[in-house]
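Yeah, one chain of the complex is gone here, protein chain that is, but the others are all in their spots.
Chain lettering (A and B) follows the sequence in which the chains are written, and residue indices restart at 1 in each chain.
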Amino acid sequence: MSPVLERRPQSSTVMRVIAPVIAALAATLITLVLLALSGKAPMEGFYALFLAPLATPSGWAQVLVKSAPLALIGAGLVVAFRARVWNIGAQGQYIAGAVAGSVLVIYRPEITGGWVLPVILLLGAVGGMVYAAVPAWLAIRFNANVILSTLMLDYVALAGLHYLTFGPWRNPANFGFPGSVSFPASASLPLLWPGTQVDLGVLLAFFAPLLVWGLLRFSLFGYQVRVSLSEAASVYAGFSRARMVWQSLLLSGGLAGLAGILQVAGPIGQLQTDISSDLGFAGIIVAYLAQLNPLGVMPAALLVGLFYVGSANAQITLGLSAALGELLQGILLLALLAANVLVHYRLRWRQA
Amino acid sequence: MNAAAWISLLSAVVVAATPLLLAATGELVCERAGLLNLGVEGMMAVGAVSGFITAYHTGSAYLGLLAGIGAGAACGILFAWLTVQWVADQVATGLALTIFGHGLSGFLGHSYAGDTITALAPLAIPGLASIPWLGAIFFDHSLPVYLALFFVFAIYWFLYRSRAGLTLRSVGEDPAVAHSLGLPVNPTRHAAAAFGGAMAGFAGAFLSTAYTPMWAEGMVAGQGWIAIGLVVFATWRPLRLLGGAWLFAGVGVGQLFSQAAGLSINTYLLSALPYLAVLLALVLISRDPLRIRLNTPASLGKPFRAET
Partner (left out) sequence: MNTRRDFLKKAAGLSALGALGVTPLPSLAAGGYYTIPLKKPLKVGFVYIDPVGNIGWSYQHELGRRYMDKKLAGLVESTYVENVSDARVEGVLRQLVDTGHQLIFTTSFSYMNPTLKVARMYPQVIFEQATGFKLAPNMGNYNGRFYEPQYLTGLVAGAMTKSNKIGFILPFPIPEVYRVVDAFTIGLHEVNPKASVSTVWVNTWYDPAKEREAAQTLVASGVDVIATHTDSPAPMQVAEAHGIYAIAQDSNQIKYGPRAQLTGVIDHWGPYYVETARRVLEGHWRAEATWGGLKSGMVELAPLNPAIPQEVVDLVNTRKAQIEAGSFEIFKGPLYGQDGALKVPAGKALDDKTLLGLQWFVKGVQGKAS
């Protein structure tokens, strides 16, 4: 008897849901083995990584805060990836959003009023969109590969952020230390859960996947995205590829930009040299863990958020290596991709 | 600026281009077979850490290189298994490999950061090394520098002059047609991905055993991404990789030199310059769609599974 893969006539919806569970179990198993190999008690390590953060309210708060930007970025990328627009430049768009949203605070730090915060958030989203418009334009006008242009623009955005935070946007009262002035109360997100970092931004972020779900489900744009999985079908339906590239880049860029300004006007509180733009990359993992389904983005973001909090906790309580958290993300995603084979294929046993 | 300074700079560019060339040559072969592996950065990290650890324990940097090649090939095979055998999304698998490789290298290398090894020694090529200018620039380096150049030409020959290369290109053009012609689609893709991984691992091990003989988390620092960029820059033609790698390394070294020479240019702009250069080159090359289409492997990134 040997196992063979046999193509399913139709991809299995049930498997699409079960595959992540299988992947999580496999990743957990591999984690336990890794823990044992590195001389730690596996169950203790498992507890520190995955359960301890969820044992206290403040742990939950941390997981929520870490997941929020991932949910925003991931929701946007779901759309882009479904439309086969490989925007892997969410980091750059995140930075652009943080920078654009900070303009008002930098140049008019004294402004107050209820309108300030909404305007700042809007500027952030527009910043991300404008930065995502560059690769869209390069792709449409010059046929430039989106993977590469978005990637190169990440590095350019980072250099720009360095320039601003070490240069003209530096807080003049800070003895030459980098980083902008702190965001005043009128430009900061109100806390929803006192004593933690959970603010309005977390709530906004968790609405994004739902909105994206609605957009994909009920709008013409959503229909176009769904059919663009098949090139032939979208050509047949007469949809413009150029418009699809524009729209999906603007949407994913805008959400990444919003994530950026929500971090700066929220937990971080100032525009600084490091604003965790690596979240842009983690957002890609979230989109795939969600099986490119907007409704999967929330649980996926929470899981990756848990990894961040859990790996810091495992370091504090058990002295586990900091690299473990990242390794786990990689293993989980690889396990999921492997498990996804069952969506399209079924396992049959065949006489040798 | 005197001749010695020029020679010293150009020689630095040739060496700095080496990891890019090695990784890009591997990726080019992989893409020519229709597989887009975005995991180069992660495979380089795994190659770097295995190369360093092996060199540390065996005392031989050459064994380190071999270990890096082997570890990279293993990553490439993992990629092929997932994307060819199990038709996983290539973009997602490549990105997963990058994250996995980065995490794994940090995990394995944790206790090796700050240790020292005996670095790969330069091997001056007798005769050639004493040619004025060219000798010092090209022929007074460690073995991987020559091998990187060798592979560029060897792969050119392989792709355009050998039967196996023709098979590989046919598989990349249209795997369904290749399969119906009886060409070994899956084995070819597995081999191409393994080669791509091996070369990325080689590039990483070059960094950790020869270029900056040390292990540090994140030491690949984006070079894997640049290598992927170079493949597009070269429009999938091996010989053009040379120009791209030298251009990128040249802009990187040049911006540092312009500072050392006292030119007052915004240093953040200089830091972004190599990436802007790639972007500009990308635009210039891509604007002629015909040229891209002529060389791009038509099946690049698209899932295909040869049913047996």
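Going forward, a residue touches a chain if its C-beta (ideal position, glycine included) is under 8 Å from a C-beta of that chain, and two chains touch if they have at least 3 such contacts.
Worth saying up front: this structure is predicted, and the values here are computed from it rather than measured.
Undergrad: From the listed residues B:G101, B:P213, B:G229 or B:G244, report the one that touches the chain absent from this view.
TA: Of all options in B:G101, B:P213, B:G229 or B:G244, contact with the hidden chain holds for B:P213.
Undergrad: From the list A:P267, A:G280 or A:G330, which touches the chain that is not on show?
TA: Residue touching the chain left out of view: A:P267.
Undergrad: Which of B:A113, B:A164 or B:L294 touches the chain that is not shown?
TA: B:A113
Undergrad: Determine and list the chain A residues touching the chain excluded from the picture.
TA: Touching the chain left out of view, chain A contributes residues 56, 58-59, 62, 65-66, 159, 162, 166-167, 175-179, 182, 195, 197, 263, 267-270, 272-276, 278, 308-309, 312-313, 315-317, 319, 322-323.
Undergrad: Please identify, in ascending order, the residues of chain B that touch the omitted chain?
TA: Residues of chain B in touch with the missing chain: 4-5, 8-9, 12, 16, 106, 110-111, 113-116, 119, 207, 211-214, 216-219, 221, 223, 252-253, 256-257, 259-262, 264-268, 271.
Please note the rule applied: only the chains that are shown with their structure count from here on.
Undergrad: Quick check: how many Å separate the C-alpha centres of chain A and chain B?
TA: Whole-Å distance between the two chain centres: 28.
Undergrad: Where on chain B does chain A make contact in their complex?
TA: 38, 42, 78, 82, 86-89, 91-93, 95-107, 110, 217, 222, 225, 228-229, 232, 266, 268-269, 271-272, 275-276, 278-279, 282-283, 286-287, 289, 292, 305, 307
Undergrad: Which residues of chain A touch chain B once you look at their complex with the stated criterion?
TA: 5, 7, 34, 38, 81, 86, 88, 138, 142-145, 147-149, 151-153, 155-156, 159-160, 162-163, 166-167, 281, 284-285, 288, 321-331, 333-334, 337-338, 340-341, 344-345
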